[in-house]
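Right, chain A next:
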Amino acid sequence: MAHPTTLLLAAPIALPLLGAAIYAAAGWRRGTAFTGAGCAAGLLAAGIALAVRTSQPGAAALTAGPLRADALSAYMLVAIGAVALLATAATPSYLRAELAAGRASPRTCCRHGVLVQAFLAAMALAVLAANLGVLWVAVEATTVITAFLVGQRRTRTALEAAWKYVVICSAGIALAFLGTVLLNFAAAHTPARPGLDWAALAAGATQLDPDVTRIAVALLVVGFGTKAGLAPLHAWLPDAHSQAPAPVSALMSGVLLTVAFYAVLRVKAIADPAVGAGFTRALLAGIALISLAVAASLLLAQRDYKRMLAYSSIEHMGLLALGAAAGSRLAITAVLLHILGHGLTKAALFLCSGRIQQSTGTSLVAGVRGLAADQPVLATAFGLGIAALTGFPPFSLFASELGIARAGFSSGLGWVTAAALLLVLVIAAAMAGHTGRMLLGAAPDRGPAGQPAGAGTGTAHRRLPAGTAVPLMAGLVACAALGIAAHPVHQLLLNAADTLIGAP
Partner candidate 1 sequence: MSGWTPAGVLGAGLQVAMVVAGAPLLLGAMRQVRARLEGRAGAGIGQPWRDLRKLTRKEPIRPRGTTEVFRAAPVLLVATTLVVAAVGPFLTTSSPLDRVADLFAVVALLTLGTVALALAGLDTGTAFGGMGASREMTIAALVEPTLLVAIFALSVRVGSTNLGAIVTSTLHDPGRVISPVSLLAAVALLVAITAETGRLPVDNPATHLELTMVHEAMVLEYAGPDLALVELASAMRLAVFLGLLANLFVPWGIATGAGVAALLPAMVAFAGKVTLLGVALAAGEVFLAKLRLFRVPELLAGSFVLALLAVAASFFLA
Partner candidate 2 sequence: MSDTAYVQLLDLACGAFLLAAVLVLWRRELAVIVRVFALQGLALAAIVAVIAGHDRSAELGALACGILALRAGLLPWLLRRALAGAGPAKETRPLVNVAASLLGAAVLTMIAYAVSGPLVTLAPSPATHAVPVGLTVVLIGFFVLVTRRRALSQVVGFLLVDNGITATAFLTTAGVPLLVELGVSLDVLFAVLVLQLLATRIRDTFGDTDLDELQELHD
């Protein structure tokens, strides 16, 4: 069964590359605009197929050369595919508005298309890599590719954000590379000599030298944590995610952060048998609390709604780290569910915020007034998204946050979880306050051509185009459906959790 397996494993990487080639050859025009969405749909389909294949008994992992897929990789591919589908489906209407406003040229749109597809291919390679080194190369490649996407608008703030992004992320990822080198060194002195293959490393982890592995794991967690937006090297996140164009922010916040966190989870699976579970538990719990504290303190007086969403991403990554610190089966399952739910919701929210910025011309909270009265569909989507982020049912984030909290209390992280819940409460209050100020109130005056008077120079029309509305609503509905009935992914979640902590 070699050939179909190889095709299935290569498809998630090959399809986006094909899309990039099409964009590079044909440019951005009406015919090719939805090619990206098509490739993302293909990626999602391949992920679902892999999930089905790996849930069959006896085929726990599929291998083809440097690629390997087990249940966790398949789940991550599904998450990447779903968020990518949302973002790429909304891109044509976003770029149409940018072209109409003169902020982008057809060449910029073409480059946007190529880079986004390459970005998707790199993320797929990262979750399908069988080798820690290839995983590292793929994660660094995403930094390089998205650097130009972040700085696309060529304004002073965009350039500053792009510079900080590349420098801080590359420095953090360099730490992860040092950790990889040291892990390779420790692995070379065991009888099995597993090299950098993470499955073999996890299998032979008990023979690794504890002291060297401790240093390597600390470096790997901090290094990949930088790319995942965890403290202490998180300073690039608010700038990069607020200055990038909306579909790119949706992808980066929705799925790139969690791909980096996936790397942390794989490292944890190797670290726990080697140095004992207490080390990563303490490390991740500390990082989680610091990230939540940073997000809470900087959300209270936040003036920019895109930065607000970015800090909320830091908060949710902190929650993921807390769940990983707890480490029980319930915790890991909740973490994985949270990855998907947060990805869908955050993508929808960033697409909303992109539309809000285009129609009001400003990204300040104070510059947006009475959105519910002015653009009801958009305001509904934004409000529902914020409600989902703060953990309201029926959205799936409610179930996953509840799961993480329960697992935290029952794994001996009681005080840490209590502090984390307090900070989450503060964050929820802050975000609700800011959103209320934006949505409620009387509609602002509008000029004769439908342009808003007063602050900002918005150019987009009041009516939300179908190209944006459909992906928005689809994302929110999917998140709600996931929260009500997790049945379709239930078995996949359990399988994926088992690959990390071993079947009970």
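The set was built so that all candidates are chains of the complex that A comes from, given by their letters.
One rule holds for everything that comes next: a contact is a pair of C-beta atoms (placed from the backbone, for glycine too) under 8 Å apart; a residue touches a chain by one contact, two chains touch by 3 or more; residues count from 1.
Please read these numbers as outputs of a predicted model, since none were measured by experiment.
Peer 1: Could you work out which candidate touches chain A in the complex, given the options 1 or 2?
Peer 2: Considering all copies, chain A is touched by candidate 2.
Peer 1: So in the complex, the part of chain A that touches candidate 2 is made up of which residues?
Peer 2: My answer: residues 66, 131, 133-134, 136-137, 140-141, 143-144, 147-148, 151, 154, 156-157, 159-164, 166-167, 170-171, 174, 177-178, 180-182, 184-186, 188-189, 195-196, 209, 211-212, 215, 238-239, 242-243, 298, 301-302, 307.
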